[in-house]
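To start, I am sharing the structure in question, which I have written as structure tokens.
Here the complex is missing a single protein chain, while all its other protein chains stay put.
Up next, chain A:
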Amino acid sequence: MRGGLSSEGHKGLGYVTSLQRSSAGPRTVSRRSQIRQAAASTSLPPASLQERPPRPLRPRAGAYWCRSAPFPAPAAAMLLVLSEAQRADLDFLPRAGAAAVGELGRLAVELLRRGAAPRACETASRKLNIDVDTIQHGVEGLTYLLTESSKLMISETDFQDSIHVLGFSDELNKLLLQLYLENRKEIRSVLGELAPKLPSYHNLEWRLDVQLASRSLRQQIKPAVTIKLHLNENDDQTAHVLQTDPSTLLHLIQQLEQALGEMKTNHCRRIVRNMK
């Protein structure tokens, strides 16, 4: 066992586990037991291992970890917890075969895009020769798996570890992982749309005017900037027509530039760096 780790062993547990992962092969032990095994195989005392995070901490180039960082180092593992019912929903997948899983995956993604489609489930049921209820539960189970993992943005390895409890074959696990990785971006954008939102900026148009006269006052020279502000409000676009004078316009620019500059301050950069 020790030979496999060789010189990497002393660098800490993190590398051990990542090395073992990259070497692939059938994984029959959970990550926890892997960690325990690895711990036993190194000469380091277990206590010191516990202090280390289970995965290597590789800060981005140029980033540094402050001692006084207000936030702890990123959590090591984030595993999905599937309920009994959810596991039961997915139970039939190994029997159904790769083609059927692919079809169900497509249905699950479609469900997230466009909402429930009972007719598509019926068609799939005829095509795959599986009863509708099973198909529907399977799609729901997959949908849950995909949304929850996308919501939490769990890593590739965490996803693998999460579905490991289902006891599927490696091939099926790979298929599910692929399904997750291929659709994660789109599912996150779908979920992003559900988030509570304020009216948001869409566009701004402007026009320069000089008021020359009015009913109550002739011979004026009054410069004005007319602004049409387009906002997105609850999926609708609204427009506000506003006006301002030159000195207020300069003041607005100055204030908003300060707002943009604030993001570059040490304070904001530190928070952003440590949140990731």
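The rule we apply is simple: a residue touches a chain if its C-beta (ideal position, glycine included) is under 8 Å from a C-beta of that chain, and two chains touch if they have at least 3 such contacts; residues count from 1.
The rule we apply is simple: contacts and distances are computed from a predicted model.
A.B. asks: Looking only at the UniProt record of the hidden chain, which name from "U2 snRNP component prp10", "Large ribosomal subunit protein mL44", "Vacuolar protein-sorting-associated protein 25" or "COMM domain-containing protein 3" is the right one?
C.D. replies: "COMM domain-containing protein 3"
A.B. asks: Can you say which of A:113, A:174 or A:197 touches the chain missing from this structure?
C.D. replies: A:197
A.B. asks: Using the touch rule from the top, list residues of chain A that touch the missing partner.
C.D. replies: Output for chain A: 151-153, 188, 191-192, 194-201, 204-206, 208, 214-220, 222-227, 229, 231, 240-246, 248-253, 255-257, 259-260, 262-263, 268, 271-272, 275-276.
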